[in-house]
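The other protein chains are all here in position, but one chain of the complex has been omitted.
To keep things simple, chains are lettered A, B and C as they appear, and every chain counts its residues starting from 1.
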Amino acid sequence: MKHIVFLIKCPDHKGILADISSYFANKGFNILQCNQHTDTIANRYFMRLTLDGTDLKTSRRALESDFIKFAAERQLDWSVHYSDNKPKVCLMVSKTSHCLYDLLERHNENELHCEIPLIISNHPTLEYIADQFKVPFFCLPVENGNKAEQEQKVLDLLKKHHIELVILARYMQILSADFINAMPGHIINIHHAFLPAFEGGDPYSRAYERGVKMIGATAHYATAELDRGPIIEQDVERVSHQSTPDELKRIGKDIERIVLSRAVKYHLENRIIIASNRTVIFK
Amino acid sequence: MKHIVFLIKCPDHKGILADISSYFANKGFNILQCNQHTDTIANRYFMRLTLDGTDLKTSRRALESDFIKFAAERQLDWSVHYSDNKPKVCLMVSKTSHCLYDLLERHNENELHCEIPLIISNHPTLEYIADQFKVPFFCLPVENGNKAEQEQKVLDLLKKHHIELVILARYMQILSADFINAMPGHIINIHHAFLPAFEGGDPYSRAYERGVKMIGATAHYATAELDRGPIIEQDVERVSHQSTPDELKRIGKDIERIVLSRAVKYHLENRIIIASNRTVIFK
Amino acid sequence: MKHIVFLIKCPDHKGILADISSYFANKGFNILQCNQHTDTIANRYFMRLTLDGTDLKTSRRALESDFIKFAAERQLDWSVHYSDNKPKVCLMVSKTSHCLYDLLERHNENELHCEIPLIISNHPTLEYIADQFKVPFFCLPVENGNKAEQEQKVLDLLKKHHIELVILARYMQILSADFINAMPGHIINIHHAFLPAFEGGDPYSRAYERGVKMIGATAHYATAELDRGPIIEQDVERVSHQSTPDELKRIGKDIERIVLSRAVKYHLENRIIIASNRTVIFK
Partner (left out) sequence: MKHIVFLIKCPDHKGILADISSYFANKGFNILQCNQHTDTIANRYFMRLTLDGTDLKTSRRALESDFIKFAAERQLDWSVHYSDNKPKVCLMVSKTSHCLYDLLERHNENELHCEIPLIISNHPTLEYIADQFKVPFFCLPVENGNKAEQEQKVLDLLKKHHIELVILARYMQILSADFINAMPGHIINIHHAFLPAFEGGDPYSRAYERGVKMIGATAHYATAELDRGPIIEQDVERVSHQSTPDELKRIGKDIERIVLSRAVKYHLENRIIIASNRTVIFK
């Protein structure tokens, strides 16, 4: 194993950096990277620590159970991630292919540190892409008020495949709060607008109506409130009076692709700490 | 005189380009530039025509009265602009200096084709900058319910100085509908957010709360509805979890400067046609 | 057929717009779009004219032979493009997959108005992607001084498949002047640097050495001089001291993809006129 990443958040207090870095130094770890952020408004401290995995001389369990005591005394809220664990990721889609294509292609090119054991869709449209990339495809339509039932089937599939991250790659269904709360902080959505502008449906038509000169896309963690979860990444592109709604949609596709893939990458590299409704991202 | 610019909008119909360009060619004008836009959704046609001013062999009055007939037959909504006319511009400010500095500096560097005969403020704070650049400064405070009266004084000053364009360079007062309707399409405002996100007050604090990863600024024509007028220009800058509201404000200043100066430039170069609540901008 | 596009370049002279637009208006054509550019330095005029194809009442041959006379009298250098013609495009690649993936994916999503009857590579590496997208793949290695022979085989394939555009989608072989001159203005290359910086090999390592704070990519028409042909499109991305050469390569991939696909789109939509070593692009 190459790396061990600790993500830590806690109340800010004097001496915390020396305290934590000495803890790991004393255990013989080389600290390869250490990023910190102090939120001086909320008085909170955030840290991402990358240790050299080859320095681990005990079991992982021993490492963690020792750190639990250290953390408890200092009110640390933490998680640990080992680089030899490849998280299992489920892609959820509807009829739009560009984000699905992009993620599968990046996965093929080893840009995304994960496994993709399945794709779930509420439409059969994109099955041919799943076939192209040889990923199992499950079509679970939403119809006739079967939404709760459909979501349960999705959750069952996620559980069965030990999914740690769900990517809504233009999945055009609003998920229930129950579904989202089953995986808090582990569902990434791409919204095709520069949030908080144009929350909800049909943002490109509304952007056209408003006559904006740039359009954008936003990747965020899904929460029970639609399009209001912690933002991970955003980007924009310049448009003009010439851009019809269809043209905006086409231009937007490239932004969505880039923004979603960056957000997924940050998550998979354990660079994100959620802080109430904001994200701390250590690049 | 070097150039004559015609701005034209009308219902779209076949043959209109040949029709208009032949009209001017037959009068002996060299067409230096011709930009067009067809709004296929609203079925409207827009044109910006730059003629060689040295080809004008009649009086301006004769040119215009002849064109009036041509235009009426074709339902053209039009305006004409002669390059030897330098529009008179009034800057309105409050306490924030960066946009004022930027516009005065660009004016000094001959980047803005206009005269700036006066600056109006509701606070005395920035008088020293007006002094630095030797521009008359009028302080007209808004207090104790004198708003209508104050606005009337402003309008009187605008009239007296033959002002053709008002630039709200971070003027922190909401103007009445009456004021705005006195100069429709001739008041440019800079809003310190990426509209339609964060309309209204204190956008940087709200951007911080929402945890956005980019902030922006928007220059638009002021209309009776606050921050809802036709957008002229927008731009954004990347921010991060490290950016406090104060830092956002500082980063935002550079975007505001650039966006406002671009919008003013487009207006002064007669590149903008307002089309309902959108702008057609011929760059 | 929906559209007919004329691309025209000629010496600039008075009345040319009215002259050309009247020509087509008199033939009963609705001019859907007309873009022009006057190069005041070289005194050259450029025009892109989109006609409503349903207004064509004669044969294409008749349209063209009539226009030939009109054009000769005015020294117009021109070409005409009918929207029901789908140009045939050949992708040339080596071992790097991201540009190939991107183009095939966009083609599948109907973003590129062309057919892709074949992919040619000097390595077998990417055949699996050609298979994924069901495009014939030809592996023609360059080895033991067989370069001239290999290029002849490529040219034979291009001829056989009636190829009108070759896209060097990270084809890591320098083409001979003979090859390039066989298709002047019809070979698009993507260079993984912001030209004219870092012409030639290994630009990312050199960008790292130089400590640049942004990296870029450039799409250009290939000419006999390596990386010196007319530039079509460029873009950049911000990097930092943290970016190793490998990281630059990864970041660069996204820029290359976007830049190449934009350039190809402009070409296929007949938006580009080459003017000595520069391009006029009507967006």
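Heads up, the rule we're going with is that a residue touches a chain if its C-beta (ideal position, glycine included) is under 8 Å from a C-beta of that chain, and two chains touch if they have at least 3 such contacts.
A quick note: this is a predicted structure, and the numbers were derived from the prediction, not measured.
Participant: Looking at the full complex, which residue from A:C34, A:V80 or A:A224 touches the chain that isn't shown here?
Facilitator: That would be A:C34, which touches the missing chain.
Participant: Of B:E64, B:D77, B:E111 or B:D178, which residue touches the hidden chain?
Facilitator: B:E111
Participant: Of C:C34, C:L126, C:L158 or C:V280, which one is in contact with the hidden chain?
Facilitator: Spelled out, the listed residue whose C-beta touches the missing chain is C:V280.
Participant: Would you write out the residues of subunit B that touch the absent chain, in ascending order?
Facilitator: 97-98, 101-102, 105, 108-109, 111, 132-133, 242, 250, 254, 258, 283
Participant: By the contact criterion defined above, which parts of subunit A meet the unshown chain? Give residue numbers in ascending order.
Facilitator: 14-15, 17-19, 21-22, 24-26, 30-34, 36, 38, 238
Participant: So which bits of subunit C touch the chain we can't see?
Facilitator: Touch with the absent chain occurs at residues 37, 39-41, 194-198, 209-214, 216, 230-236, 240-242, 244, 275, 277-281.
The rule we apply is simple: only the chains that are shown with their structure count from here on.
Participant: With centres defined as the mean C-alpha position, give me the subunit A-subunit B separation in Å.
Facilitator: It comes to 41 Å between the two C-alpha centres.
Participant: Enumerate the residues of subunit B that touch no fewer than two other chains.
Facilitator: Where subunit B is concerned, no single residue meets two or more other chains.
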